[in-house]
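Missing here: one protein chain of the complex. Every other protein chain is in place.
Let's look at chain A:
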Amino acid sequence: MSQAPLDSAPRSSHLDLWREQSDQLVRQAKQVTRNSDALRTQQQLAQDALHGLRELLHRLRGLPATVSLLPLELTVMCNLITLKVSHTQGFSEDQAQDIHQGLKRVLEASERLEPRLDYGLRELWDSVLRCSSLLPELLPALHHLAGLQAALWLSTDHLGDLVWLLQMLNGSQSEASEDLLLLLKSWSPPPEGLDAPVSLQDARGLRDVLLTAYALRQGLQELTIGSLPRALSSLQEAACGLCSRPVLVQVYTALGACLRKMGSPQRALLYLAEALKGGSIWGPPLLEASRLYRQLGDTAAELESLGLLVEALCVPQSSEAPQLLIEVELLLPTPGPDSPLRCGTQSQAKHLLASRCLQTGRAKAAAEHYLDLLALLLNGWEPRLSAPPGPPGPCMPEVFLETAAALIQAKRAQDALTVCEELLARTSSLLPKMPWMWEEARNGAQQPIQCPLWVSATYLLQGQAWVQLRAPKEAVSEFSRCLELLFRATAEDKEQGAASSCEQRCRTDVVLQRLRLAALISRGQEWVASGQDTRALQDFLLSVQVCPGDQDASFHLLQTLRRLGRRDEATALWCRLEAQTQLPQGDTPRSLPLYLETCLSWIRPPDRDTLLEEFRTSL
């Protein structure tokens, strides 16, 4: 290596100058981390530091690559990458480019081989690390760069490359284990010299972050695919590592979720309590706690934790001073829909709370929560809080319908009517004019299909509200409107869409069937109440036709037949019913929308068993 006459006095004095400049910029960036007074000045300072480092790097790259220059250049580049990644909160193609360029410079300095143009990052690392034994001065800087490369590969899920790189760095390529955790642990970056340029985050710091991030990542992944014991060990590994408080909260939450699924709720509770003590992020542990209580059957505690969750999400997350470092969070993938680290927005939590209240029979609370939710969604102007329940949850019209159902359940029929009117006003323009078909919707939106369902469900709920308000005339007319709309639908199976849409259609079919059933029985009940048994009989007969196996419909029919004195038919029906009840209940109820479930619960005949008994004895 040509420690050439080029590296003479003036050159090294320049080098010192640049080093001083680099150190100054790094110190400035660190200063930003400490002071957290004005966010804007921080941003400005960070921008300035970025700018300065970029300029400096540009200047250094203009010089021929030499061994005396490269440690500084690589450190400046590493600092720049760290700053950029933490500033933009993520890795991008730029960083790969930067590393690529840095490695090429090292190869240039080593004068060993001309780097081929088409070399990828892996090939470059291979050449650099092979010749790096000849350049001991460069080793600390190279390990620093390797740490950044490892972070990049971890964040982009290139685990194979990462294992290979660590094996190269550890120098034990032949019979090394494939275990990344082990490899990371055994990687010991050489200590930097006392006179080395200051770095923002050195190789050892990076290694610790990588270790925690990898363990947590691995644990979350295993938790998702369901290999719980391995997830537990990975997460425990992560908990042992160096992590900031927010990360620790995440680790504990994940541990709680893991233990809950493994069937040790008490230990899970301990971890969740620890997580809640931990710090500023309460959302995920609270949601996890509610799941745990639900599993334990402790509804009061479950609803309490959900209530706390709603309150916790109301508080904006305290924006701590931005750490201008690469942190564990940056290396984690965005949590999937079933990740324990996801807790949704306030409105989503509120919906969960309200629907749980409705499901567990707390109608009054449910109605209140639903009304709060609607207010939040319609008037709230902060999407952070009021984003609607996402695709896994119900869509907005269904939230309205659930609200109306909860209000009726809570005996607030008038309020329910208001909500229904609101919904109708907003969706009526989307309603088809002619008989509508189950046709695949274009543009990926299923709304044209769903819209008639929502509207007819609204009519059904309005009818039920009128029933509650003792206005049979209005109720019957609403039920009739509902039925009219429902029977306009003609199932059209001309095209087979994708699997998901097929499933969707299946569900839509079931919903349509149940809606018809509910509307027919509801109207029939109204006829019964007004003493028009023949009309009721018609509706109940139709309802049995619509849903042949449905017991509720059969019971209503049985009752009416008996009342009308049509004994033979009643006996035949009773025999069928007896046979059905003898059979095990094979037809498990499919998941129906909550509003429909609630509706169906209203039309269930209250005295089924007594009726059956009576019938049996009368026979």
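Definition applied: a residue touches a chain if its C-beta (ideal position, glycine included) is under 8 Å from a C-beta of that chain, and two chains touch if they have at least 3 such contacts; residues count from 1.
Operating definition for what follows: contacts and distances are computed from a predicted model.
Colleague: Look at the options "Glucosidase 2 subunit beta", "2-oxoisovalerate dehydrogenase subunit alpha", "Fanconi anemia core complex-associated protein 100" or "Mitochondrial import inner membrane translocase subunit" and return the one that UniProt uses as the protein name of the missing chain.
Modeller: "Fanconi anemia core complex-associated protein 100"
Colleague: Any idea which of A:Ser110, A:Ser127 or A:Gln348 touches the chain not displayed?
Modeller: A:Gln348
Colleague: Identify the residue among A:Leu194, A:Ala425 or A:Ala579 that touches the chain left out of the display.
Modeller: In the full complex, the listed residue that touches the missing chain is A:Ala425.
Colleague: Looking at A:Trp18, A:Tyr252 or A:Phe400, which residue reaches the missing chain?
Modeller: Answering carefully, the residue with contact to the hidden chain is A:Phe400.
Colleague: Residues on chain A that touch the omitted chain in the whole complex?
Modeller: 39-40, 43-44, 47, 92-94, 281, 283-284, 316-317, 319, 329, 334-335, 341-345, 348, 377-378, 381-384, 386-388, 390-391, 395-397, 400, 422-423, 425-427, 429-437, 439, 442-445, 447-448, 450-451, 454
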